[in-house]
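With one protein chain held back, the other chains of the complex are shown just where they sit.
After this line comes subunit A, so read on.
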Amino acid sequence: MEAVTKLAKPVAGSQSRFLKTETIVKWSLILTGAAFLVVMMILPLILIGVEALGKGWNAYLAALNEPFARKALWLTAEATVLSVVSNTIFGLAAAWLLTKFDFRGKTLLGSIIDLPFAVSPVVAGLFFIMLFGRLSPFYDTLQAYHIAVVFAVPGIVLATIFVTLPFIARSIIPVMEGQGRDEEEAAALMGASGWRIFWQITLPNIKWGLMYGIILCTARAMGEFGAVSVVSGHIRGKTNTLPLHIEILYNEYNFTAAFAVSSILVGLAVLVLILRNFVEWRMERKDDHEV
């Protein structure tokens, strides 16, 4: 480094002018980037706030207190919690299987896990219509037992689980892979049970990766629109999630209410971003610690 600076000295005779153009380039790039983000992201957020409160606080609170909005909030919460819980169990099992064992077809298994990412949400919804709708081979059986999947809550939950399926598995797998198998193998040889190994060795090692996946999964589950829209049938007060409720309000030109309900999701999105940044910071700190 010393040598480089020494060598660079004579070349830098015109340093001040060189620095000046560099400063100009630097700030014009920063300002272009900032302007892009302001137009594409900050303005929409400000607009949501302005529109939501456009008719005053009372109208805002009334829109949130409306029974259909509350029902939609509950259904979104239900679908989100069920997706996160079931995808966490699956993600842990998949990560354990893929990182602790060698077997044939591992790559294929990985591709199947990633499949929901490659499929458009609307097409994903279509899959479930084909499986449980009136074209389904099980349709008569389902009808006979009065089990409604499509155009009902189970369909919404299944579609949400499908689109969020890879998030948690994909967040844990690299962390577990980085940890290797040594600690678990040692514990197993000393006679620890599988559960004990998992709770006392694996889980503490992967907890931030798991948190990261749960945050991503939550964000996607609460906002899922395309897949849920296909399977929901848009029945107000029954199969409406928050995003679908927003769509109905907007299409009825009830803009204040649409943006008021949106503001809840904006608040949750900002919370997600803050948590995500915090978890990322913790993961980096852990890496530094180990090095």
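We take it that a contact is a pair of C-beta atoms (placed from the backbone, for glycine too) under 8 Å apart; a residue touches a chain by one contact, two chains touch by 3 or more; residues count from 1.
As a working rule, contacts and distances are computed from a predicted model.
The listed options are "Sulfate transport system permease protein CysT", "PadR family transcriptional regulator", "Molybdopterin-dependent oxidoreductase" or "Na+/H+ antiporter subunit G", and the UniProt record of the chain not shown names that protein "Sulfate transport system permease protein CysT". Of the options A:Ser120, A:Thr141 or A:Gln200, the residue whose C-beta touches the omitted chain is A:Ser120.
Note on the undisplayed chain: of the listed residues A:Phe36, A:Trp74 or A:Trp199, the one touching it is A:Phe36. Remark: the residues of subunit A touching the chain excluded from display are 4, 7-8, 11, 22, 25-26, 29-30, 32-34, 36-37, 39-45, 47-48, 51, 86, 89-90, 93-94, 96-97, 100-103, 109, 112-113, 115-116, 118-124, 126-131, 135-137, 158, 161-162, 165, 181, 184-185, 188-189, 193-194, 197-198, 216, 219-220, 222-226, 229-230, 242-244, 246-247, 250, 255, 258-259, 262, 265-266, 269-270, 272-274, 276-277.
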